[in-house]
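Every protein chain except one is present and positioned as in the full complex.
Entry: chain A
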Amino acid sequence: MHGFANPKRFLSLARWLTPLLLVSGLIVTAVALYWGITSVPPDRLMGETVRILFIHVPTAWLGMGGWSAIAICSLVFLVWRHPLAAIAARAAAVPGLVFTIICLATGSIWGRPTWGTWWVWDGRLTSMLVLAFLYLAYIALAQAAEREGVSPRIPAIFGLLGAVNIPIINRSVVWWNSLHQPPSITMGKSAIDVVFLQPLLLAVLGFSLIFGGVVLARMRALLADIQAEARLRRRALEAD
């Protein structure tokens, strides 16, 4: 754990891990979506629209997983002061937001033919929209903290506080009556038939690999920014 906190060692690892994760993620996702779209039978009630499942569910999980990563990294940063943890948290925000938006958009498209409406203000949909706004606020806060030279502890505290929403999203369909259906996949049990479940799990794996690859690529970019700035500052001092 402490070994990877060293930016130099991290960079030498990320250099080959980033393209590996991205390429394998794209291949696995393409296979899973091709499988889900071409060779899975239609659902008994929803018919062909069931295929949105293979994008909607992985992006929903990763939208929530992205914030969980922000919260864990923020905790590590606040307690142990590892600078790399703050960078990891910042790097997870944009892909997390993108996946949350894809989840909301596919859910809306799915809701129209199945429920008969694009949007309702039930517990699950509202709490997921709140997550998208939390991501926007976090990204703005982290950027402002960097530009204005404010302590990076402020976005880290916000990342930790925002994690309260994650169990609310997860439990929203259990605690409150909602239009969104209750969870299909619970501890060791699935109400999703195996013909849908196999491509779904493969799609989850593929999207997760892409997510990991994007986070590593963004961490490398953020580190390169910091290095370039430090070098410029040093040169400016030498020139004086």
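The rule we apply is simple: a contact is a pair of C-beta atoms (placed from the backbone, for glycine too) under 8 Å apart; a residue touches a chain by one contact, two chains touch by 3 or more; residues count from 1.
The working rule: contacts and distances are computed from a predicted model.
Engineer: There's a gap in the complex where one chain should be. From "Inner membrane ABC transporter permease protein YnjC", "Cytochrome c-type biogenesis protein CcmE", "Multicomponent Na+:H+ antiporter subunit C" or "Carrier domain-containing protein", what does UniProt name that chain?
Structural biologist: "Cytochrome c-type biogenesis protein CcmE"
Engineer: Among A:Asn6, A:Thr117, A:Gln143 or A:Gln227, single out the residue that touches the unshown chain.
Structural biologist: Missing-chain contact among the listed residues: A:Thr117.
Engineer: Thinking of the whole complex, not just what is shown, which of A:Ala14, A:Val50, A:Ile87 or A:Cys103 touches the missing chain?
Structural biologist: A:Val50
Engineer: Sort through A:Leu17, A:Val31 or A:Leu78 and give me the one touching the missing partner chain.
Structural biologist: Looking across A:Leu17, A:Val31 or A:Leu78, the contact with the absent chain belongs to A:Leu78.
Engineer: Spell out, residue by residue, where the missing chain touches chain A.
Structural biologist: Chain A touches the chain not shown through residues 40-46, 50, 53, 75, 78-81, 113-117, 120-123, 160-161, 164, 167-168, 171, 175-179, 181-184, 191-196.
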